[in-house]
Each structure stands twice: as structure tokens, then as C-alpha cells.
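One chain of protein is taken out of this complex; the other chains stay put.
We just call them A and B in the order they show up, numbering each chain from 1.
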Amino acid sequence: MKQFLSFVRKEFYHVFRDKKTLLLLFGMPIAQILLFGFALTNEIKNSNIVICDYAKDVASQELTAKIEASNYFEIEKSLPNHRQIEKAFQSGKIKLAIIFPTNFGNDLWHGGKAQVQIIADASDPNTATTLTSYATQIIRDYEMSIRKTNAHNLQISAITRMIYNPELKGTTNFVPGVMALVLMLICVLMTSASIVREKENGTMEILLVSPFSPLLAVTAKAVPYFILSLVNLTVILLLSVFLLDMPIKGSILLLFFESSILILTALSLGLLISNSTNSQQAAMLISLMGLLLPVMIFTGFMFPLENMPRPLQLFSNLVPSKWYYIIVKNVMIKGLGLRSVWKETLILMGMATFLLILSIKKFKTRLS
Amino acid sequence: MSDVHVENLVKTYDGGQVKAVNGISFAVEKGELFGLIGPDGAGKTSIFRMLTTLLLPDSGKATVTGLDIVHDYKEIRSHVGYMPGKFSLYQDLTVEENLSFFATIFNTTIEENYHLIKDIYIQIKPFKNRRAGKLSGGMKQKLALCCALIHKPSVLFLDEPTTGVDAVSRKEFWEMLKALKAQGITILVSTPYMDEATLCERIALIQSGSILSIDTPQNIIKQFPDKLYSVRSDNMIRLINDLRTMPEVTSVYSFGDHHHITLRDNNLDGLLQELTEKGHAAVDGKPIEPTVEDCFIALMKNANN
Partner (left out) sequence: MTREIVIKTEHLTKRFGDFIATNAISFEVYAGEIFGFLGANGAGKTTAMKMLCGLLTPSSGSASIAGFDIYKQSEKIKKSIGYMSQKFSLYEDLTTLENISFFGGIYGLSDAQIKSKSEKLIGQLGLQNEMKKLVGELPLGWKQKLAFSVAVLHDPKIVFLDEPTGGVDPVTRRQFWDLIYDAAARGITVFVTTHYMDEAEYCDRISMMVDGVMKELDTPQNLKSKYNTTSMDDVFFELARGAKRKAD
């Protein structure tokens, strides 16, 4: 055990003394989150919308004023007829339309219940969901404010409609995507490179000649990257919660558990790559070319898998990060528990086990 | 019983196309300082890698401290120390970190075997907090030797420890080896420098994967087939060119400020006179005792014919 710990300590020295790589390790996820997040928040502020007010009563105008007053929306114009809405959407200038029915105020004050319709352009599903949730929030606030001065059971329900992409296919959330990407890349790239570096330096020869089990050596090498990945994960989650206002709905513990399985899968993959290469460059190249692209394409966070040809969809089943992405989306965004992601978890565990066994079997205890 | 026993060891690469080690046999006694002397590509590194269980032989057998290099590889690994030809320590770790890392890997501590490395370590101790990558060649080598010794190996394999090292550092290194030998460690060392051969107790001269000769340096020198003479004159280049054209000169090689020659009839005076007649000035010659390098050249020629 002491041997193992001393090995792990040595690996940490390597990691912390290579300042450039360390910067890259932590810079990459932060940059990605900020990049995606910045692009997203930019779009969400001052989005152009149209209002189609058939009621034109106090309530509808008060609500319109509230919407206009928010930072999120800029009313492009008011339309007299909802038939013009489609045209407005097609012009591409607006992201959202709000329709008040003829007797909005009447229904509210006398019936105690009114409806307002929100139509969003879901061709950009991310923006659409965010904007509708903003609009709903404003309506909810208005509802609260009128409840205070009037009857307590007043109710405004917002009916949301997505057009162009009603099922929100490929609804993407980049945070789980970035998590998958970062974990896969860092673990595979760093483990394979660090093992191959020992070969290049010739230290592998000395390690092999020592009574220290080579397999244990490899495990020890994986530890710092495992821990670093968890730290990275925490950073990503913190950024997404505090900077991007994206709450974690499900269990954080479950999230870390699932992430650990992916990390294990990636580490095994890295070990496998390091077995078949003798130079750091080759290891990096294989990890990047053989991994970056498939992970980007087949995880499902950049391109909706549903729109791909069948063979590619089938292929995507082989990419571990795809399953991880599904799990994280469900846990983090929908707040679901292990019960609803057990199938994906099992698949991911299966992949981890398979790769781990394969890489251990293939590990060489000699030079050739 | 011998500590290292090698029998008909064969190693090829690229599916048998490149023959690195060609049926080599030798034995090294306990506590012996044994040298593998030969140029690059002679197969020295392959032999060491097989004996340290890093490579599997194609055929043949070998034991190290009585253990089979193929089947008992795990056990061998805790009994041998190995210093590869290339500097193989962690350049981004300090001197002390490297040493304590290798101590732990071999299940020991620096303190436990400090007596073994003390004389060497003391020379690099002032730099113990310096990263290994920032050390000079000589100091790197000392650190590597400390790391290879830290677990008190019974057999020490040193693959070309003095290659690319200047003459002063080389001399120091051989002093260290002598001190280690006195501690009872069996040492196998390889080198391309023929002048280091006499510092070993026994040597194997190897070339193209085969052993040319194996004996004590003194015996190898005794076995030199001819009488050897050294000659010189005021123009050494012209001298060697002339010597090469003379039928009575059977071999001629330059050795620093002299040329070493063998003669068909061992008539040195006749030769010197002939050279003077050819216009050479300050002609001088005398019989000399061959060096290991002379023997190597002679054996190489034999092997090629």
C-alpha cells in the first residue's frame, strides 16, 4: 500500500510540475462552459417578441407592460391578428409570441381563471425552452401580484406551444455534453500520454524490472487523473449552477457515481491506447482523432442523434459518452433518480468492465 | 554456482529478419565484475534486456541467481538492479524524490540500504532538491546508479553506463564499480570503449550478436596470434598509406600517435630500414604488448573471414 501511495504521489508531482498541461486541463472545461454559456446568455437578453392582444383590457396590458419591462424581452411589435404570427416567425426576427385571448381580463376577474398562449420557435430548442420559462416566470409573478390585492384563487395558466420542432428533438443542454466531452478526453488523453511518456523516457524499463506490479503502476497512474476529473466535474457543475443559473435537479451523489463509471471507462481506453503506441505524439493523435470526433458527433449534444442515418445511430450506441449524456441529462435537468436511468447505467458499467478487462489482458509485462 | 548462466540465447526482431543475439553462452560468477565489450548493435542491450526479464528470448536458456528468466521473471525482478543505457529517471522529480520513489517501489527505504549508496550519494547530496533533468551528465549517472542500487540487488546490470561520458567521469565511474564489487555485488557492465575492458575481471568481446572471445583481459591479450609492433615516423598519414602497400605487413591500424602492425616474418629492423629508404624520417618501431582493442580487431577479422 505504501508503494502504491508513493507511486500516486509521484504522479501528482508530474501533473503539478507540468504547468502548461495543468492549465489546459482546467482551462478547457472552463473555457467551454463560458463559451457555450456566454453565447447562450447573449441570445436570451433582449429577445424580440411579438404580442397579439385580442383582449386589450387592463390585465393584458398590465402583463404586457411587465413583459416589456423585463430585460429578457423586447416587444418588436403588436400584431392585431394571430395569423400574422407565423410570418413574423419566418422573418427570423422574433423568437417568441404571446397571445391574449379576447376575454382574458374577463375570465380572470370573473371566472378566476384565464389563459395566455406562448408560442416559441423551437428550431433552436435551447433558446426556446429558456425563453418560455422566462415568460412563464413573468406571468407567474404577475399572478402573485394580483393575488395580493384581489382574491387569492386567481389563476393565469400559460399554454406553451413549440413550433417548428414541437417535440424539442435534440433538445440539448451543453453542460452534460461538456461534462461528457471533458471527462472522456482528459482521462483517455492524459493516461495514455503519461504511460507512453514512461516508455519514451525509459523509466518503464526500470519499473518493469522492479518487483512492483506493473498493473498496480498503471492503476496508480490513473488515480491523479481520476481525482482531477472529479475536481473538473465539480468546477463545471459550480459554474453551471452559479454562473449559468442551471440548477442540478437530481442527486449530486448519483451524478458523481455515474461520472466515475465514465471516467473508469475512459481510463481503460487510455490504457489500451498506451499499450499499442510508443510515442506520446502517437498516443495523443490516436486519442484526439479517434476520440474527439466520435465523442463530439455521437454523444448527441451537438447534433441530434435522431436525425442521423440508421447505421450511424446504431454506431452511436458504442460511444460510452452517449449513455453518460442521457444519464446526466435525466439526473441533472429532469431530476430523475437511478430508477429511471438504470438501463443506461448498466450499459455504461458493461463498457467499463469490458474495456478494463481487455486493457489489463493486453497489458505487457515485458518490453515487447 | 554462477550467478548468471546463459546458454545459447537467441533473440531476433522483425519476425526473424534481424538477428540481434546469435546463440550466446556465458556464465558470471558470484561477486564478479563482468564486461560485455562491443560496438553499438553488437547485441549488448538485447542480452541485458533478456536477463532483466524485459524481453523474451527466441530460444536458449538463462538463469539469474538460479532463477529462470522466462518463468521466474517476477522473482528475478526483485533481485536485480538495472541501469538502462539511456538516462531513465524522472526528469521532473528532484534527486531525493527519485531516490525515495525507487526505494519504495522496491519495497525498501533509503535508510535501510544507505550504506550501499553512501559513497556515491554523498557526491550528489548537495543537489538533492534539484530536479533530475537539471543535473549534469556525470551527476545524472550517479543518481541512476544510486536508484539501481537502493534495493540491494544481488546482480547489477549496467548497460553502457559510460557512453558519451568524458574520460574523467568515466574513470570516476569505474572507481565506484570497484567499490561496489568489494561489497559482493555481481556486476555485469556493457561498454563500447575497448580501453575499459581491462577494468573488468572477465570480459566477453561481442560483435554482431556473437561472442568473439570470452576470458580475463590478460588471457585474451595472451591469445593474440601474432607479434605486435608499434611504428611511427614524422608523417603518420604517409606512413600508414605506405605500410598498407607493403607485402610483409599483414595488418596495420593506427592507435593514436603510433601505428600497430603485424609482420609476416617479424623482421622489424628490415621494415624500419625499408621505410627509411622510402623517405620517412624519424622512423621508430618496437615490439609491444597488444591491447584489448588490438585483440578485438584481430578477432573481428577472423570472424569475418
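Simple rule for what comes next: a residue touches a chain if its C-beta (ideal position, glycine included) is under 8 Å from a C-beta of that chain, and two chains touch if they have at least 3 such contacts.
Quick caveat, the model's predicted, so the values are computed rather than measured.
Displayed chains that the missing chain touches over the full complex: B (touch as defined at the top). Checked against the full complex, the candidates B:50, B:120, B:165 or B:200 give a single residue touching the omitted chain, namely B:165.
Among B:23, B:66 or B:192, the one in contact with the hidden chain is B:192.
Where chain B meets the missing chain, the touching residues are 38-42, 136-139, 163-169, 171, 192-194, 207, 236-237, 253-257, 293, 296-297, 300-301.
Methods note: only the chains that are shown with their structure count from here on.
Spacing of chain A relative to chain B, judged by their CA centroids, is 60 angstrom. Residue ranges of chain B in contact with chain A, taken from their complex: 49, 52-56, 73-74, 77-78, 80, 82, 84, 86-93, 97, 100-102, 104-107, 147-148, 151.
Interface of chain A with chain B (complex): residues 2-3, 6-7, 10, 13-14, 17-18, 201-203, 205-212, 365-368.
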